[in-house]
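== chain A ==
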Amino acid sequence: MAKQLVVDPKKCVACRTCELVCSFKHNEEFNPRLSNVSVFHYEEAAITVPIMCMQCDEASCAAICPTGALKRNAEGVITHDANKCIVCKMCVNACPLGNVSYSVAKKKIFKCDLCDGETWCAVHCPTGAISVVDPDEVPDKKQLAADKLKAAVEEVCA
Partner candidate 1 sequence: MTRGNGWIGTILRVNLTEGTIKKEPLNMQDAQDYVGARGLGTKYYCNEVDPKVDPLSPENKLIFMTGPLTGTAACSSGRYEVVSKSPLTGIIGAANSGGHFGPELKYAGYDGIIFEGKAEKPVYLNIDDEKVELLDATELWGQGVHPVTEALEAKHGKVHVATIGTPGERGMLYATVMNDKNRAAGRGGMGAVMGSKNLKAVVVRGTGGVKVARPEGFMREATKARTMLREHPVTGAGLAALGTEVLVNIVNEVGGLPLRNGRDGSYWDKADDTSGERLVETHLIKNQGCFGCTIACGRVTKIEGRGELDGFGEGPEYEAGWSYGAACGVNDIGAIVKANFICNEQGMDPITLGSTVACAMELFEMGAIPESDIGFPLRFGDAMAMVKLTQMCADGEGFGNIIGLGSYRLAEKYGHPELSMSVKKQEMPAYDGRAIQGIGLEYATSNRGGCHVRGYMISPEVLGIPIKMDPLVTEGKGALLKTFQDLTALCDSTGICLFTTFGIGLPEIAGQYREAVGSDETDEEILLKGERIWNLEKRFNIEAGVEKDTLPPRLLREALPSGPAKGKVSELQTMLADYYEARNWTSDGIPTQEKLDELSLTY
Partner candidate 2 sequence: MLVKFFATYRQIAGCKSCDVEAPQDVLALMGVLSERWPEFRNLILNRDGTDKGDDVIIMVNGRHIEHLDGVATQLTEEDYVAITPLVAGG
């Protein structure tokens, strides 16, 4: 089962370090336009959200790929094989989250591969806004809600 990147917008400070290190890891150049993670800043709300591939179980990008360039590997990551890719860009259209990209300059498709397990965006994020977890370990939101309720009840009873 693939590791899962988890985003906490409350912690994101809009510095775009993730974009820098991601582009460098995959292209050996610092270029946010070639990053698999993109940071969106909502000025009025003072909220910033990093967006990246979720390694969908039902991956449209892989399903639509006519040459098998996009395939799930043994670790569960949807990887992109440039040798098989004909750059038809069907995957770019198919991904409902916009997480498969096409570079005009490089004439190539790129998407998140979790850095072969190294997940640079999470490792280098200064605030912990991006972290990598085992899907089984993603904090259960029901549990968190229950924790809060318990605390509230304790306070009232005390």
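Just a few scattered comments:
We adopt the following convention: contacts are C-beta pairs under 8 Å (C-beta built on N, C-alpha and C of every residue); 3 or more make two chains touch, one makes a residue touch a chain; residues count from 1.
The candidates were selected such that all candidates are chains of the complex that A comes from, given by their letters.
It should be emphasised that the depicted structure is a prediction, and the values quoted were computed from it without experimental measurement.
The candidate touching chain A in this complex, chosen from 1 or 2, is 1.
Chain A makes touch with candidate 1 in their complex at residues 13-17, 20-21, 23-24, 27-34, 43-44, 46, 48, 104-105, 124, 126-127.
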